[in-house]
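A protein chain is absent from this complex, but the other protein chains hold their places.
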Amino acid sequence: MRIAVQSAAFDAGAELNAFSEGHSDVGAVVSFSGLVRADGGLSRLEIEHYPGMTERAITKIAEEAQGRWSLGDVLVIHRHGPLEPGEAIMMVATAAPHRKDAFEAAEFLMDYLKSRAPFWKKELGPDGSDWVAAKDEDEAALTRW
Amino acid sequence: MRIAVQSAAFDAGAELNAFSEGHSDVGAVVSFSGLVRADGGLSRLEIEHYPGMTERAITKIAEEAQGRWSLGDVLVIHRHGPLEPGEAIMMVATAAPHRKDAFEAAEFLMDYLKSRAPFWKKELGPDGSDWVAAKDEDEAALTRW
Amino acid sequence: MDVLYFAWVRERIGQPRDVVETQAATVAELVEELKAREERYEAAFADLSALRVALDQELADFDAPLAGVREVAFFPPMTGG
Partner (left out) sequence: MDVLYFAWVRERIGQPRDVVETQAATVAELVEELKAREERYEAAFADLSALRVALDQELADFDAPLAGVREVAFFPPMTGG
C-alpha cells in the first residue's frame, strides 16, 4: 500500500507502470485519475487539506478496501496546493487477481476519498474564486458500500 | 476513440498519459490493464484472434459504451500472439466528465471484451499447453448491462 | 463459402479453414454436413453447446439462415480481456 499526499505534480502513467510491475501475481489493475478540467474559464484550482488527518483518513479508507476485497495492492496519490488546468489532482490504483475486485475497490476508494478525506477545492476563474460545494450525489454514493 | 489490435507490446503508462492529455475537458479517467500472471508456473500465454471480426466487434462494443454513458473518449488496446508473464495483455481507458460514467463504461467494456470479442487464450506451462476455458461468471457479468 | 476455425476447433480439425460448396439452409445443417466428412470434424462438432458461430463476422445462432452468407466461423467461447 502506498499513500502519498503531496504538493508536487506526479506522472500518472509512470505511477501506473511502477504499480503494475510490482505485482505480477495479479491479473487486473484499475486506475482512476482526477484531472483539473480546462473548461469554463477556470484558471487555477487550489486544494487545501488537513495535514496529519489527511494521511490518517486515507490510510483508514485504503485498509477498509483491503478488508472488503481481495486485493494485491492499493495506491493513492493526492495533491494539495495550486494546480493548473489539465494537471492530475489525484489518482488511485488497485491490483487484484480478479477484475471485479479491482474495479469495485477503486470505485469505493474514490467515493470515500471524495467525501471522507479532508481536502477542499477552491476554483479560481475570471469572476474571482470560490470554494467548490460538496455534491449531494457524492454523499449519496457512499450508501452503496 | 482509438482501437488497436496488435501483436506488439505497449506501454500502458504512456498510453494512459497520452489518452489523458488529449482530454482536458473531462475530469475523470479510468483505466483497466489485464496482465499475464506470473504465478502457477505459467511460462507463456498465446492469444489467437479472428482478424477482421476482432476490430469490428471491439468497435461495436466501444460505440455501445459511448451511447450508454456520457464519455469524452474510449481507448481499447488488445494484443495477440505470444506474451510473457508480467506483460500487459490489453487495456481499456475511458474519459468522462463524471467518475461514475468513466467507471461504469470501463467495466462494461471489459465485460463485453471478455466474452464478445474473438480472442482465445492458450496457457503454456510445465505440464504442456491448454486453452483457457470460458468462465460462467464472465458470461453472467453481461446480464448486469 | 469460407468456413473458418479458431482455437481448439482449428486444432481438432487440423486446419484453419475450408472452402465449402453447400446447399445447407442453416448453420445447423452445415454442421451436419461437416460432421459427415471425417471423424476429426465429428470430434470438433460433438458438443455444439461448447461452440460459438459467427456469420460474416457477426455472432449468430446455430439455427440462423445461411442465405447470402460468405464467411462462417466456428470457435469456442471467447476468453479475451
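We call the chains A, B and C, going by the order they appear; numbering starts again at 1 in every chain.
Here, contacts are C-beta pairs under 8 Å (C-beta built on N, C-alpha and C of every residue); 3 or more make two chains touch, one makes a residue touch a chain.
Quantities reported herein were computed from a predicted structural model and do not represent experimental measurements.
Novice: Indicate each shown chain that the hidden chain touches within the full complex.
Specialist: When the entire complex is considered, the left-out chain reaches A.
Novice: Residue by residue, what part of chain A touches the chain that was omitted?
Specialist: Residues touching the hidden chain, for chain A, are 34, 47-50, 52-53, 56-57, 78, 89-90, 110, 113-122, 131-134, 138-139.
Assume only the chains that are shown with their structure count from here on.
Novice: Which chain would you call central, comparing Cα centres to the global Cα centre?
Specialist: B
Novice: What is the distance, in whole Å, between the centres of chain A and chain B, each centre taken as the mean of its C-alpha atoms?
Specialist: Here chain A and chain B have centroids separated by 23 Å.
Novice: Tell me, which residues of chain B touch at least two other chains?
Specialist: 34, 110
Novice: Quick one: which residues in chain C touch 2 or more of the other chains?
Specialist: 81
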